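Right, subunit A next:
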Amino acid sequence: MLKITGADDIPEQEDVLANDGLSEEDRKLFSNARPKKYEPYPIKAIEDFANWARANSLWILGFGTGCCSIELRPLMTSRFDISRFGVAGRPTPRQSSVFVIGGYVSVKTLKRIIRSYEQMQGPKFVVALGSCPANGGMYFDSYNTINRLDLYIPVDMYINGCMPRPEALLHGIMELQNDIKAGSCDGANRYVENFDWYKANQKKIIKNWNMPDYNW
Partner candidate 1 sequence: MNTIDEILDYAIDQEQQAADFYTSLAGRAEKAGMKEVLLEFAEEEKRHKERLLAVKTGEHELTPEQEVLDLKISDYLVEVDESDDISYQDALIIAMKRERAAYELYSDMAEKVPESQLKEVLAGLAKEEAKHKLFFESEYDDRVLVDN
Partner candidate 2 sequence: MNLKDLLSPFYVWQRAFEKPYTSMRPIEERPGSPSYRGFHINVADTCVGCGCCHTICQNDAIDMVPVEKYSGNKGDSGLRPRFDYGRCCWCALCVDMCTAGSLRLSNEYIWTSREPADFMFVAGVEEKHWQDNELGYRREKSYHLYPPRRIEMEMLSPDESIEGFDEVVKGYDVEQAKKEADRCIECGMCVATCPAHMDVPDYIKSIRDGDYDEGLRLMYRTNPFPATCGRICTRRCESVCPVGLQGDSIAIRWLKRHIVDQVDAKDYARILNDNIEENGKQVAVIGAGPGGLSAAYYLRKKGYEVSVYEAQDKAGGMLRYGVPGYRLPDSGLDKDINYIVSLGVEIRNNTRIGTDISFESLLNDYDAVFLSTGLSVPSSMRINGEDHPRVLSGLQVLADAASGRDPGIGNKVAVIGGGNVAMDASRVSRRLGADVTILYRRRISDMPADIEEIHEAQEEACTIVTQAIPVEIMDAPDEKQVIIKWGEAEMVQDPKGGRPRPVLQEDRMHEDTYDCIISAIGQGSNLDYLSKEVQEQLAIEWGRFTPGEYQHTSLEKVFVGGDVANRTADAISAIEDGHHAARGIDRFLRPEMYTELDQEIS
């Protein structure tokens, strides 16, 4: 997990978001409430049960952002058949709980990733594949791909390889399930807690920010 430095420097903000990328008219269309942190159930047994349920019904958002996502297809079809672990692919962010970032992320895609991620319902998790989201990978010196994904959205699990094979993906997803069951997957909460820091990073590189600050 990224050690977030400089998050304290950003002054405490109001509970209302500026939505400053939008036109006056569009502002009315989008909520300006800040995201809320997820609070676990006060009774541990219930929370554990919820986590168990979450871990066994991971729905992946069908947004292959880079080349690694080509290995999702063998994973989802009959050879590796990930359905038996409760994993399925969904076409829209609202139905999904796992966002698989398939490799490199170009700046243009990052904008869509942020929108999609924010639209996902909690509990939500991010799995990053390959070298590129970890430290730039093959395209570390490209002007159009970012180097570290966790500067922009929180990542819960990295699966290494270029590209990681379906078996590695399977392993990674099972690790993610273990983490979820243990209740230690707190990426979404990190995003909320350091919301301003993430936003500042995102806005630094996305040139035409014509979307709401939080896409809920």
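Regarding candidate selection, all candidates are chains of the complex that A comes from, given by their letters.
Heads up, the rule we're going with is that a contact is a pair of C-beta atoms (placed from the backbone, for glycine too) under 8 Å apart; a residue touches a chain by one contact, two chains touch by 3 or more; residues count from 1.
These figures come from a predicted structure and were not determined experimentally.
Trainee: For subunit A, which of the options 1 or 2 is its touching partner in this complex?
Mentor: Here, the candidate touching subunit A is 2.
Trainee: Spell out the part of subunit A that touches candidate 2 in their complex, as residue ranges.
Mentor: 1-2, 78-81, 128, 131, 133-138, 140-141, 148, 150, 155-162, 164-168, 170-172, 175, 179
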